[in-house]
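Below are the structure tokens for one structure; questions will follow.
Heads up, one of the protein chains got dropped from this complex, but the rest are sitting where they should.
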């Protein structure tokens, strides 16, 4: 692997290698991550064209745990100010002896575009591009599922929410397919459900109750509040009534089902506080495992 | 000690341990600070909800001198943008395997609130919360006093200025009391003097001249210019005439009195340039000792 752009193109072996490598970085109870010298002397640049404190910070922490030097560049605010093209910015940055770029961009395909034009020997990690993909988020979700459920082949996984705009869901579905999940169910308001989803091998449900029935893993997506204004949804309140994850709805799933969310959560919109903070929630573990999974992707790309 | 939130709750032994540890980090003439590997592999997050270049930088430098990894998050500008609550932000950050948080917040009690909800094993340092406390600033002031004056028990200390809004003064008074200062005198314009101060064991003066008479340590507080607009003060000029630290006023103190200020100074408002740059001024030494004192607090909390 030279780049890490989507989960779509990856084989079962590649996905499993990432999960196994991530496993090697955390201690037995999952509570801490070792500092290792694997990327000492390497330079990683966080290239964020779209603001994201959380994702930026986890990549920064992952790089530091690997003993790499990391530099964060908020490009929206700086380099393009002088009217330079994306490609010129990239060329200049790669000339600075950078080994790896972590790219976040509002446009679908931006990370892939950069990877196609970058010099050999430099890696690109997609940290979210438009509505397209967010593969490290998907991989930390897979890691969280595997830690709790072991094998994937008997699992029923339900994804609830704004599938239309979610780069996370797209990346999750590809990874779940390759890892062999038994059933992938999706449910969303009709206005937030993409039309071509069934081709991905998922079962589209109309009712959140049937979608949750007997499921092992519940993934709630974040509702971007800005969608409201686009008239795709009546109101937050109505969304919660129809699709919000409540204790009653979680009770329809398997007894030991886990509840996931990519964060940050909107309490009382896509999830109730009692579920978010409840015993079945693994939302904070997802964040926690994010460091180890990003370390794994970085170290594999660096050939370590 | 798990957290460092105020000087109020600390014992003489605890305060002395901080001062002694800070002493161990600087060389004989106080001009430089050693780089030590005490916190190698630890992750510290600067959580700044209120902008502060100076305090942020000294914590960042202190962490680097201790060989820790440090990440600065300017929260006002980022995480709460998506509407997340303070507690959800904290939960997410602590899930990232952070060992210590340095918190600056505009609301009194914010650091304590966070410390009450944080997981065991993670420390919180208060880097200034509203009008409440700024304990590392107070401790570097104590360190500066001890370096110049030795023992506290014969010392007369005078604090001049906006005591009403000063979290620094509050923290200084508690520390000075516990360290056994002989006299703590305070003087301020009536509109900037809190009503409950005498309960803290200080002597309230009406005249700056009598407050300074024979004192060993003069602490001038910064006058927040925004108070002017609140009509608490007539004008900067008048403030300087009545309370400004001039050479004439400093001459009323003990011959070897030292002059302190938490910075940044307003020349010609709370202090004249001749005093700020004069021989008795130790203002820049305060800044300098700030690194060692913050290193001491961090290393003690980390159990080193």
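By written order: A and B. Residues from 1 in each chain.
Following the convention adopted for this analysis, a contact is a pair of C-beta atoms (placed from the backbone, for glycine too) under 8 Å apart; a residue touches a chain by one contact, two chains touch by 3 or more.
As the structure is a computational prediction, the values presented were derived from the model and not from experiment.
Chemist: Using the definition of touch stated at the top, determine which of B:61, B:252 or B:300 touches the missing chain.
Modeler: Only one of B:61, B:252 or B:300 touches the chain omitted from view, namely B:61.
Chemist: Could you tell which one of B:6, B:92 or B:266 touches the chain left off the display?
Modeler: Residue touching the chain left out of view: B:266.
Chemist: If I consider the whole complex, including the chain that's not displayed, which of A:14, A:43 or A:210 touches that chain?
Modeler: Spelled out, the listed residue whose C-beta touches the missing chain is A:43.
Chemist: From the listed residues B:115, B:166 or B:285, report the one that touches the chain absent from this view.
Modeler: Going through B:115, B:166 or B:285 one by one, B:285 is the residue touching the chain not shown.
Chemist: Please output the residues of chain B touching the missing chain, sorted low to high.
Modeler: Residues of chain B in contact with the hidden chain: 31-33, 35, 51, 53-54, 57-58, 60-61, 64-65, 225, 263-267, 284-285, 287-288, 290-291.
Chemist: Could I get the residues of chain A that touch the absent chain, sorted low to high?
Modeler: Chain A touches the chain not shown through residues 40-41, 43, 69, 71, 73, 75, 78-79, 81-85, 88-89, 91-93, 95-97.
Just so it is clear, only the chains that are shown with their structure count from here on.
Chemist: Go ahead and note the Å separation of the Cα centroids belonging to chain A and chain B.
Modeler: Roughly 41 Å, centre to centre.
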